[in-house]
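Every protein chain but one is kept in place in this view of the complex.
Up next, chain A:
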């Protein structure tokens, strides 16, 4: 187990370097960011040159990358164009997004899995058909439509929530945005669980468990669910990263000053330091989440052991 973890951690290094290099190059290909700093006019050449020097943009790209990586290892993620250190931006953005992600994941786990189990056990019944249809609707409607609709109904028409989240973004204000963010994944989790449960219900070990005379809830939770969750856990694990980085639409609709918003602004302003910094952290989150998922397999399925 320990050796497996070490091997996986070592594998992260090339993935990490490759991912950051790609992002770095992509942002650079977009062109000269300094030109956008002076409004609808040309920066005077002297100031532009000075700014380029300050942000290290006057050097060749490979050198910029090396300097950047060198700084990253000392904890310096550079400075955004408005003079704010990127670490400070991260310090305000990540807690908000993490809260949002936790809510979204909770929705996926609680609602998604419960619906999945219920429909999986009652396959073909009206409940099953109803939920299936509902998930189909949720999957086919784009997130921004769901978001704007809920915002308009709950926030403006009925006044149950504030349409915009305040800058502190506490948990209770993030419930509706979290639901919107989770909606599509939630539908997938439901469908995955349902299929998995329905399939395993007829397997030998479940029949054995029932034959032994175990109570129904014990059969379901200990035997059936535990084995059926492997694909679901895989999905949720990779979804953590996707939710954190992919919340751009939801964050803009609900005025959440999180990672998605900072990335969006970084891309618009072509701010390499912000974009690469945030993406680097997201890459790390992805890698760690994947590792945790793989380790969870062993817990869930006794047949899987890492040597």
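Methods note: contacts are C-beta pairs under 8 Å (C-beta built on N, C-alpha and C of every residue); 3 or more make two chains touch, one makes a residue touch a chain; residues count from 1.
Note that contacts and distances are computed from a predicted model.
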- For the chain omitted from this view, which of "Pyruvate dehydrogenase E1 component beta subunit", "Planctomycete cytochrome C", "Diacylglycerol kinase" or "ABC transporter substrate-binding protein" is its UniProt protein name? "ABC transporter substrate-binding protein"
- The listed residue (A:62, A:160 or A:205) that touches the chain absent from the view is A:160
- Task: Decide which residue listed in A:11, A:67, A:82 or A:129 touches the omitted chain of the complex.
- Result: A:82
- Note on the structure: Per the touch rule stated above, chain A touches the missing chain via residues 30-47, 49-51, 54, 81-84, 88-89, 92, 151-152, 155-156, 159-164, 167, 251-257, 261, 264-265, 267-270
